[in-house]
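Handing you this structure, nothing more for now.
A single protein chain has been omitted; all remaining protein chains appear in their positions.
In order of appearance the chains are A and B, and numbering begins at 1 in each one.
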Amino acid sequence: MNRLFFLLPLLLFAAMAGYFFVRLGDDASVVPSALIDKPVPQIDAPPLIEGKSGIKTADFTGEVKVLNVWASWCVPCRAEHPLVSRLAQTEGVPVYGLNWKDKKQAAVAWLNELGDPYAQIGFDESGRNGIELGVYGVPETYIIDKDGRIRYKRVGPLSPTILKDEVLPLIRELKQ
Amino acid sequence: MKSFVSSIFLAAALLLGAAQASLAVQPDEVLDDPVLEKRARVLSQELRCLVCQNQSIDDSNAELAKDLRVIVRERLVEGDTDDEVLDFVVARYGDYVLLRPPVKPGTYALWFGPAAILLIAGTGIFFWMRRQSKQAVAESSAPAAKGGGLSAAEQARLAALMSEDDAAARDAGGSDRKG
Partner (left out) sequence: MIDGFSIAEIGHFTLVLALCVAAVQAIVPMVGAARNDAAMMAVAPATAVAQFAVLVISFAALVHAFVTSDFSVLNVVQNSHSLKPMLYKVSGAWGNHEGSLLLWVTVLALFGALVAFFGRNLPPGLKARTLSVQALISVGFLLFMLFTSNPFTRAFPPPLEGGDLNPLLQDPGLAFHPPMLYLGYVGLSISFSFAVAALIEGKVDAAWARYVRPWTLLAWICLTAGIMLGSWWAYYELGWGGFWFWDPVENASFMPWLSATALLHSAIVVEKRDTLKSWTILLAIIGFSFSLIGTFLVRSGVLTSVHAFATDPERGVFILMLLVVAIGGSLALYAWRAPTMQGGGLFRPISREGALVLNNLLLTVASAVVLIGTLYPLFLEVTGGDKVSVGPPFFNMTFVPLMIPLFIAMGVGPYLSWKRADLYAAMSRLKVALAVTVVAAGISLVLLYGDSGYAVIGLALSAWLIAAAFSELLQRAGLGRTPVRNIPGRLFGLPRSTWGMTLAHMGVGVLVAGATGASLLTTEVITVMKPKETIQVGPHQLEFLGAEEVRGPNYVALRGNFAVRDEAGGKPVALMSPENRRYVARGQETTEAAILSGLFRDVYIALGDPDGEGGITVRAYRKPLAPWLWWGTVIMVIGGLVSLSDRRLRVGAPKANRSAPAGPRAGPRAEPAPAE
């Protein structure tokens, strides 16, 4: 009986070490979304470019869409841009953009330089629409289903692996 | 690799904050009503700055922290209660944004753990000390139980040794006592 007490510290340590081991390699700074499975919140971002609409909550029902939050001052956004374009063009998924805390001129110049894959772009200079979505940095990418519910959020830039393992399978599944 | 990329991401978010070089609450954020402002400060200290590492939005220079501070004040001016303000932010960012974790089944171990540990350890010590003093009682009565086989000289010697022991214990403990 007494022996058990003496074993306790070792057992507690083993449990702690186990948790550490499982956690290694994860990114501790990622905050999970509070809006998964919830409908797209109240957003209303005016257009960035003439001729292309801004984005509103109502825009997100009807088909599976991707919402990509970006800014011209954001370096990883630049890195993931080809993948966003690939989603829009090759895969044929409507990708909407939310230009977050940016200056119109810089954002337009960025799109002219890299290409514009977005079906619609909302201009969120103040960041209020971002706050409604729970955006805390850029880039962030959301997948929204036909009923207008957010089903997935990616914090940080997309990568080919993420596209292959998470984004595309989910989109396919949601399209059914 | 992943951590490298995400640190760039974080840096991108932080860059926006660093460019300001401002300190936390700005004069233009301060509300006119001191009662509301005090509530705003207290609430801000309960909310985490998500792009910082372990700061509240009250303490942080980051742009996002400022945005949230402004939102807290707006909601207070609109008449929200403290809980409603916090719920507003939690609805968008999740429980992680609260620096005081909510009390829910997932955090029972966290909130009740300390008291439980104190109780268990305290009880353990209590029983250990009781066993100890039973032992002490048993031992002090043992010589008599053994039939008092000590001679007068031996008893005197025992008494002398014991008082010397006590005296030495007092010295070593260092506390002065009269008599």
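Points worth noting:
Keep this in mind: contacts are C-beta pairs under 8 Å (C-beta built on N, C-alpha and C of every residue); 3 or more make two chains touch, one makes a residue touch a chain.
Everything quoted here is computed from the prediction, not taken from an experiment.
Note that of A:Val31, A:Leu111 or A:Ile150, the residue touching the chain absent from this view is A:Val31. Although one chain is hidden here, its contacts on subunit A can still be listed: residues 2-3, 6-7, 9-10, 13-14, 16-17, 19-29, 31-32. Residues of subunit B in touch with the missing chain: 3, 7, 18, 20-27, 30, 45-46, 48, 53-56, 59, 94-102, 106-107, 109-111, 113-114, 117-118, 121-122, 125, 129, 132-133, 135-136, 139, 165-166, 168-170, 172-178.
Definition applied: only the chains that are shown with their structure count from here on.
Each chain gets a centre from the mean of its Cα atoms; for subunit A and subunit B, those two points are 35 Å apart.
Residue ranges of subunit B in contact with subunit A, taken from their complex: 2-3, 5-6, 8-10, 12-13, 15-16, 50-51, 53, 63-64, 67-68, 71, 90-97. Those residues of subunit A lying in contact with subunit B across their complex are 25, 27, 29-35, 41, 73-77, 101, 126-128, 131-134, 136-139, 155-157, 159.
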